[in-house]
Structure formats: structure tokens, C-alpha cells
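What follows is one structure encoded as C-alpha cells, with my remarks underneath.
Of the protein chains in this complex, all but one are displayed in their positions.
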Amino acid sequence: MAKYLFNRSLQMFFVFFIFLTSSYLLFNAMPGNAFQSLLLNPNLPPDAYEKTLALYGLDKPLLERLQLYIVNFFKGDFGYSYIYFPKSPVELIAERLPRTLMLFSIVNIFAFYTGFLVGKILAWRRGSKSETWITITSVFSYTVFYPWFALLMLYFFGLKLGWLPIGKFLYPEKWYDAPFDSDVIFVNMIWFTVIVTIIQFIAYVLTRNIESISIRRNIRFSSFILILIGSYFYWGTGEALVRRPYAADIAYHMILPVFTVTLLAFAGTALLTRTTMMEVLKEDYILTARAKGLSQKRIRDRHAARTALLPVVTSFIFTIVTIIDGSVLTEQIFSWPGMGQLILQAVLREDIPVAMATFSFLGIFALVAHFLADISYAYLDPRIRIKSQG
Amino acid sequence: MSNSEKEARKKIRRTAINKNWTLFKQSRLGIVGLGIVLFFAFLAILQPILFLSGVWNEAVYDPVVGYEPERVNLLVVECPQQYPTEKYAEPNDCPARGEVNKVLVFDPSVSVGDYYETSLQPAPPSSKHILGTDSLGRDIFSQLMEGSQVAFLLGLLSATVGVALSTVLGSIAAFFGGRVDAYLMRQSDLVLMLPFLPLLFIISAFVELKVWHLAVVLGILGGLGGSVITIKSAALQVKVKPFVDSARITGGSRMGILFSHILPNVAPLALLFMVFSVTGAIASESVLSFLGLLNIDMSWGLMIYLSQTDGYIFSGLKYWWLILPAGLSVTFLAGGFYLVGRGLDEVFNPRLRER
Partner (left out) sequence: MQENILEVNNLNMHYETISGEVAAVKDITFHVKKGESFGLVGESGCGKTSVAMSLVQLQADNAKISSGSIKLDGQELIGLSENELRSVRWDGISIVFQGAMNAWNPVIKIGEQIREAIREHYPNNTKLQNIEKIKELFEMVGLDESIIDRFPHELSGGMKQRAVIALALSCNPKLVIADEPTTALDVVIQDQILNEIKKVQDLLGLSLIYISHDIAVIAEMTERMAVMYAGRIVESGPTKDIFANPKHSYTRALLESTPSVVGDKVKLNSLDGEPPSLIDSIEGCSFAPRCPNKTISCNSSLKSELVEVSPEHFVDVCNAESLNT
């Protein structure tokens, strides 16, 4: 096991190194640079352009720059953004990341949960009329033209009905005399969500060993109610109370994007779950479960769905990897200033330090996620635990 | 191989194809999907036929450069500042059909209440143009058909490239294991690490992306990514089957076994992937066109892109023919391929069948 970890880490490091190098070369190979817009200014003093380039070190030869960058990277120095100077890429990421995370983790949790539920039910109702039509609807929600659909939602709910705000993540008017930065609120909200999820998860784990099904269900449900009550009190006192209206504002702005993206995203999981479940349902142990006289629901959830969970969890982890990539489009359409927008801008305007930093961030994220996926697969399927990894 | 052997093999293949077709027909989803795909294929073929047979005049109906010279008389009105008025309920209602806003008329000799002759773009659906025209006077239906050609070409090409790549790589990774496997897995890690959309932005800065280029790029990106991992696990399952061992014992070369045993067994899964890749490719193309990244003459994504840049997207249902046909086509064709994939799944995977 330790040997595997060591080998894997070494490989990941190596891959990352290649990734860094090729990204850097790629960015620099793009025609033009970040400061070309300076040249458009007719009042530009002579050699201001060359001086700017020299200031940022862009006049040095490519290989020398590459070497410098890599050395600095591993020292922890990521340079400064060309566009948002003097902010460093780390600051920018720290600023933007919570916004994207907040939005898309909620989306992914909803989409995954809904998708799994729908897929489970679909597979169970195999062959019925409703199954065919629900599947077809899911397929079309999966393939609908996203920008079109998102714009439609914006138009309908935002413009026509006026129920929900059109883009952005807060009303600037409300925040004029706010004592906080939006980032603080975001971080707060993220922690809150994380803790709630963990509490619910712990409750789930602790009650696993209780024999009676009805008692187990009751305890889990009451833990959920307790969380609701707890959060009511949390947001009603002290520090949190002052933050509440701002948090509420953000949450209000989140409704439309979350709703829109979830509608599209759940279908993928639903269809995957359905396929896997259908295969599982033909297994012999399902037959045994029926022979034992277990209820349909129990067979479906405890036996079939549990085994179908494996590939779904793997795909969930890979989806998390593509959160930021997928957010590019959404953030454009809903004017949600998060990581996706950051990357897009950095790429378009050749802000190399920021582009490199964000790409590296994504890269590490993807590597780790793949690694986690492999491990969780081994955890979920005890058969794989014993075999050694290739 | 002797002649009689060849004959026997052909016959087996034919009966197998027949059997598979019967199974496929059983799947409701597959048939629906196939119907949709055939419909769009028909559209794609229809266009050149219409042109060649002279039913359509190319000057008018060409999706890129056609122009509808029809001229209409419009009543010039002045749109009020305040709404609602007796004539109009919302700002959107003025100017209504058959009217034109005074502000847009650049002829100073024309005043409110006159009739102004102009060509009407975009024109609503009529007997001449089944789905109307866009703001440049081009027939929407013709554009739809052209887009269909593009979608098929793009989809099938990128899917083929991608699947060929991932099947070969996945099988090699499974079969040879060890270092080769580790290398290939890390390679697909590398591809996974790159964000898709920003990457395409970068690529479009270097290369003018035409249909062929885009197809190949999409194919390579798709082929080298996560699909390699999936094919590899499928190939692994084949590898442990006894017949592979017996092939090796009887002295089969490794490459030989790879091609004649493992690949054919992984082929159904690969075929499935191919069909699903087409779905992804069509969707990707439309998103990329929508963002203005591509240099394609005409495609569905481009149609929506144009309607957005012309400002018609938020006009609600007034100019529906500019947005809906293209958007729905993307959905339907991509979905259609997916359903065909579902149907094929039931053919290849006996556990999924109803009977």
C-alpha cells in the first residue's frame, strides 16, 4: 500500500511538471501579449511599451523565463497579475474561488442527489410507459442547448416575471455600507454548508448499527430537524445575525443559476444510475433478496442502488473536477464573477501569471480527484480492496 | 483462409446482424432515436437535392449567401415613450407586424403615417420560406439543413477519431499492464487536467477552427481523456477470460491476440462510446459557435449566435423562428444519437433486455 502511494505520488508529480511546462509554453506561444492594448493609445510616451515589457520581465528569452517561472513556482512565488496589478494570482483565486465553489457545490449536490433518485426509480419501473417517457425527457434535458436554455430562464424568470435577479451575485445598493467584504460572507456560507453536511453524515454513520428500521429512520429525520432548528438559531444571533441579510442576498441571487444548472445536470447522473441499476437488477442476489421477502423499497435501495452507487460516485468525483471548467459558461451568462470568469479573462487577455496559477490549481485538483476516485472505488467495492492496484 | 471458410464467416455475420437488428427493434428508445437521426440525415441530404434538381433557386435559398429580395410596404409609426397606450400594451409591441419605427428609417422624406417600402428581415415563416428568414434575408430552413450536414460530419468524424484512439489505447493499457499502463493513465490524467473551454479559446487563437479542424481536435481531446480509463477496465475483464490464456499458450503473438481477441470484444462498448461521443460533439460545437470561436460558415450554433448578436434573443416569442428551430435541432439530434446508443446497449448487453 505504501509502495503504491509512493509510486503514484511520484507519477503525479512528474505529470504535473510536464503540465506546468507545456502550459507555460502554450500561453507564451499565443500571439500578442497582455500589454498590446497600450499601443493603441496615441499619447503613449516613446518606449513606454518596451519599458513596461521589461518591467514584467517579458523581454527575456522564452527558455529563461520558463526556468525562472518554474523555480519561482516551487518556491511559492506566483508572480503578480498583469491585469489586476498589484494583486497576486493567489489573492485573486482566494477572492473568486469561494463564489464558484458555493454555487457549484450546491448545484452538484442537488443534481447528484436528484439524479440518483430519478435513476433509481427509472430502473425500477423498467418497461412501463412512464419509464420510457421520463427517460426521453431526461435525455433531452441532458442535451438541451445550454446557453439558449439559460438565457431563456433568465428572460422568463428575471425579465418577464421579475421574480429573480438577472445575474450578478448581489445587489450593489444593499452592500454600500456593509461592514464586510463579500468574500467573508461567502466563506462563512461555505463553512456553514460544510458543517451541516458533516453533522448529517455523522448522524447517518452513528445510526448504522441500530437494528430496527423505523427507529433508524426516525433518528435520522430528527437529526435533520435539529439541524434546521440549529441553523435558525445560528443565523439569529451574534455575528451571524449581522451577516444574515447579506448572506440572504447572495442566496437569493443563487436561486436561478442553481435551479437552471441542476435541471440540466441531474439527467446525466439519472441516466447513468438507471443503466447501472438495470444491470444490477439481473443479478442473482437480487432474486435472493426477493425470496427473503424483503420489501421492494428495501431491495431497490439497499441492494440494487448500493451497488449502482459505485460508478455514480466515480462520475460524481470527475464532475467535481470539471466544476470550474463548466462554470465558465454559466458565469458568463449569469454574470457571476467566479473562477470560470477569471480563467477566461486570463486566457483571453494573456495574463500569464494568473492563467498559469489557475491552470495549475485545476491541474492539481484533477490529479487529486482522480486519485481519490480510485481510492473510493476500492472502498466501496470490498472486492477491489484485496487486489493490488495496477 | 479457404473460400468455404470465408463463406461461412460471411453467413455467420449476416445472421448475427439480422439478430441484432431484431433485438434493436425491440427497444422503444432505440427506435425513437433512430427515427430522429434518420430524419435529420434526410434533411442533410435534402438540401443538395433541392438545389441540384432546380426546385430551389440557389440565389435565394443558399444558407450563407442567399437573399430574399421580397419587398413589403410597412407603415411608419412613432413609438411612444409611455406605455401602455391605446394601441400598444408594452414597449415590445411597438412596432407591430407590418410597421416600422420612424427612428430606423433613414430616408428624411418619409414621415409618420406614410408607407415605406423595404425588404423585411428577418421575415416570419411564409409559404415561400417555411421557417422564415434571418436578419440577412437567408432562408432558415436551408440553414437548418446545412447545419444538419455540419452536425453529422462533425459528430461522426470526431466520434470516430476519439473512439479509435481510446479503444486502442485502453486495450493496450489493459493488455500490457505495468509501465505502459501507468504511462497511459498519467497521459489521460494530463488531458483531464486541462479545462475544456479555456483550452479551446487558446487553440482558436492559433488556428482558424473550421469543421474538420474542430472535429479532429474534439476527437483527440475526447479520445485521450477519461474514456481510455473506461475502455481499459472493459478490456481488463476480457483479458482475464480463459480464451485469452489459451490463445497465448497456443503461441499467439501479443499483438495478434490484441487485435483478434480483445479488440472485437471491446468493440460493442466502443461503438456505444462512439454514439455518445457524437452527442457530446454536437453539443460542444453549438456552444463554441455560440461563443463566436469558430470559423464555420453555417451551423446551428452559429444560427443562435447570430440571433444573439443581432439582439433578438430577448425579444421573446416575436422572432421565435430565429432561435427555436436551431436550438431544438441541437437537442433533438444529440438526444437522438443518445437514444440510439441506449438501444444498442440493449443489443450488446443481454442483461438490459426485457425478455
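Labels for the chains are A and B, by order of writing; each one numbers its residues from 1.
In the analysis below, contacts are C-beta pairs under 8 Å (C-beta built on N, C-alpha and C of every residue); 3 or more make two chains touch, one makes a residue touch a chain.
Everything numeric in this text was worked out from a predicted model, so none of it was measured.
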Exercise. Would you indicate which residue among A:Leu294, A:Leu348 or A:Leu372 is in contact with the undisplayed chain?
Key: A:Leu294
Quiz item: Tell me, which residues in chain A touch the chain that this view leaves out?
Solution: 127, 209-213, 283-285, 287-296, 298, 302-303, 306-307, 380-383, 386
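To be clear about the criterion, only the chains that are shown with their structure count from here on.
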Quiz item: Approximately how many whole Å separate the CA-defined centres of chain A and chain B?
Solution: 26
Self-check item: Residues of chain B touching chain A in the complex
Solution: 28-29, 32, 177-178, 181-182, 186, 189-190, 192-198, 201-202, 205-206, 226, 279, 283, 286-287, 290, 301, 304, 308, 313-314, 316, 323, 327, 330-332, 334-335, 338-339, 342, 345, 349, 351-352, 354
Quiz item: Which residues of chain A touch chain B in the complex?
Solution: 7, 11-12, 14-15, 18-19, 26-27, 29-31, 126-127, 132, 135-136, 139-140, 142-149, 151, 155, 159-160, 275, 278-279, 282, 318, 321-322, 324-325, 328-329, 343-344, 347-348, 359, 362-363, 366-367, 370, 390
